[in-house]
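With one protein chain removed, the remaining protein chains of the complex are shown where they sit.
Per-chain residue numbering starts at 1, and chain names A, B and C are given in the order in which the chains are listed.
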Amino acid sequence: MYNDEIMDRYQNPYYFGKPERYSIVIDEASTSCGDKIILYIQEENGVIKQIKFEGDGCIISMVSTDLFCEKATGRNIEEIMRIDESDYVKNFPVEITPGRLNCALLPIRAFRRGVGRANIPGNLK
Amino acid sequence: MYNDEIMDRYQNPYYFGKPERYSIVIDEASTSCGDKIILYIQEENGVIKQIKFEGDGCIISMVSTDLFCEKATGRNIEEIMRIDESDYVKNFPVEITPGRLNCALLPIRAFRRGVGRANIPGNLK
Amino acid sequence: MLDVGSIRRDFPILQRKMDGKRIVYLDSTATTQKPESVINAIAEFYRNYNANVHRSVYKLGWEATDCYEQARKNVADFIGVKSEEIVFTRNTTESLNLLSYSLEGKLKKGDRILISSMEHHSNILPWMRLEERGINLDYINLTPEGFLDIEDFKSKIKKETKIISITHQSNVLGTINDIDTLSKIAKENDSIFIVDGAQSIPHMPFKMINGIDYMAFSGHKMLGPLGIGVLYGKYENLSELPPFQRGGEMIKEVDFHKVEFEDPPIKFEAGTPNVEGAVGLSAAIDYLKKIGMENVRSHEKYLTRKALDSLSTLKNIQIYGPRDTEKRGGVISFNIRSEAIKRKIASGNIHLDGLLHSHDVASHLDESNVFVRSGHHCAQPLMKYLNIKGTARASFYIYNDIDDIEALVSGLEGIDVQ
Partner (left out) sequence: MLDVGSIRRDFPILQRKMDGKRIVYLDSTATTQKPESVINAIAEFYRNYNANVHRSVYKLGWEATDCYEQARKNVADFIGVKSEEIVFTRNTTESLNLLSYSLEGKLKKGDRILISSMEHHSNILPWMRLEERGINLDYINLTPEGFLDIEDFKSKIKKETKIISITHQSNVLGTINDIDTLSKIAKENDSIFIVDGAQSIPHMPFKMINGIDYMAFSGHKMLGPLGIGVLYGKYENLSELPPFQRGGEMIKEVDFHKVEFEDPPIKFEAGTPNVEGAVGLSAAIDYLKKIGMENVRSHEKYLTRKALDSLSTLKNIQIYGPRDTEKRGGVISFNIRSEAIKRKIASGNIHLDGLLHSHDVASHLDESNVFVRSGHHCAQPLMKYLNIKGTARASFYIYNDIDDIEALVSGLEGIDVQ
């Protein structure tokens, strides 16, 4: 139903799993459709050294989370916080209809809320 | 503004006042427009020997109450309870528009409620 | 048999083309489309009779009042009750919240409320709110086919069970509950018996029965406008029930620190009412009466039978709810199992069920203009009970026909389920 790139990424996500070391955990995204993601982030001086995720949800939200982790790796937290939602959606490898916006934006919104709550960079564990 | 019969009856109601003797008092009609009537009824064996009223309200409700007392005098309570509202309004000496129905029906409804509550004929004082 | 072709012509939105193709609307359980006669009734009200109702002395005012009260009478007749027993609300949700707030004073710590595991959030959350006040909420279990488990129902009725509130028809499983029997059992216990009629009143013939104390339903689910709902209550119940919202219209007399309320139903309709909504709902009822509720029901039975049969031929489908169309309505929840969807990964805290996510199914169908709902359908406890995250859901009404079912089935065939 979706194209091969999407299906392949859904079945074999690059960033799935729980890393050994991480400094931030974001377990925010209990959305109304039952999708869940947990982001594990290894942060150093405001830079995302590594980010991985666990979770289950629709194809769009899972692929989006994997893509998000790819994008975020090695970048500044601040930079990622400022990602423009419509740009993000525009560059998605499959067309996102308005009814699926929430699915595609799940990782970004979880990240924003979680980082906001963790009060980076003061409050790291 | 209303015809002479109405205005005359409004200014000089025949049944206004508090009689010396009465067996039922109905003080029900605190309607939303602020109109008030008190009915004093002298009842004997289910027959209304005398009925008078006190109160203040719009011209329609006051005239209607006076007419109602006239109609009720000497009749059976049961008979009065069964008065048909639309007949009553049809025979009113001035046209009652639907917006004034509540005004015209004030005495009938007060009577019904009050008699219902007084639980005639068992419960007379 | 309904003449669906001619019915469809009464619904302007069904003439709409998207990407050049007709739309296949299979979400009437969420909200129904509106016939021209309802749209016109609304427009004509504003073009001719609009004014604030009650207590108007002038002509336009009582014409508007008349529109409103005639609508109330039409609703009352439709379900076989008296006008004074019909309270207009916004929707089923508000009707049930009204009860939750107004019955609160009757309940004491330790009292219990009994609902079922197939309720919509609107018949759960108003009662769950009372758990904060020390009231306990119990859930009736379901049988494997998706019926209420009557033995479990009986065993959960305690003498503390003051309120029993149950849906007449499930918005997920389609199950039609036997309200007659349930009400008798409830009444043996002297419990207040409430029925959520959001999915039954629009879809089947119904006359009020004595065992029902209160019943709630929504105009927008029965061809009427959004923003109007109904609470039926037996007059003697409504008489002693305290009001919910307070404000204009619903009083006899207000003093600085004292108020005397109006009689029902006005006592429960605070502020300027939605006359337009009542008028639109009344026009919807006229439309339904013209078709005949018996015919509405048999048409839906027919479509449901056809849909269940066709869908069952799909090899990877999982259908929920009873199969006997005598005991279920025209709403079918399902999931698609998929090998393609099996992710190579799994992990301790993730439950992979091998089901295509319902949103992905709905998106796929959307590409061919087949509109089904997906997700938890405001019935998360039921989803948890069934141990799934959601379902896709197709539901039928008078404007649906075999061609819609064909579109649904061929859309699902298009999902690559290798």
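Basically, a contact is a pair of C-beta atoms (placed from the backbone, for glycine too) under 8 Å apart; a residue touches a chain by one contact, two chains touch by 3 or more.
This is a predicted model, so every value here is computed, not measured.
**Q** Given the contact rule set out at the top, which of the displayed chains would the hidden chain touch in the full complex?
**A** Hidden chain, whole complex, touched shown chains: A, B, C.
**Q** Just one of A:9, A:52 or A:100 touches the chain that is missing; which is it?
**A** Touching the chain that is not displayed is residue A:100.
**Q** Residue-wise, where is subunit A in contact with the chain that is not depicted?
**A** Given the touch definition above, subunit A has residues 30-33, 97-100 touching the missing chain.
**Q** Name every residue on subunit C in touch with the hidden partner chain.
**A** 12-13, 16, 18, 23, 25, 27, 30-31, 33-34, 38-39, 42-43, 46-52, 55-61, 90-94, 96-97, 100-101, 120-126, 128-129, 131, 137, 139, 218, 220, 225-229, 244-249, 251, 253-257, 259, 270-277, 359, 362-363, 365-366, 369-375, 378, 380-381, 384
**Q** Taking the full complex into account, what residues of subunit B touch the chain not shown?
**A** Residues touching the hidden chain, for subunit B, are 1-2, 7, 10-13, 16-18, 32-36, 38, 54-60, 62, 97, 99-100, 103.
To be clear about the criterion, only the chains that are shown with their structure count from here on.
**Q** Indicate the residues of subunit C shared as contacts by at least two other chains.
**A** There are none in subunit C.
**Q** Give me the residues of subunit B that touch two or more other chains.
**A** If we look for residues of subunit B contacting two or more partner chains, we find none.
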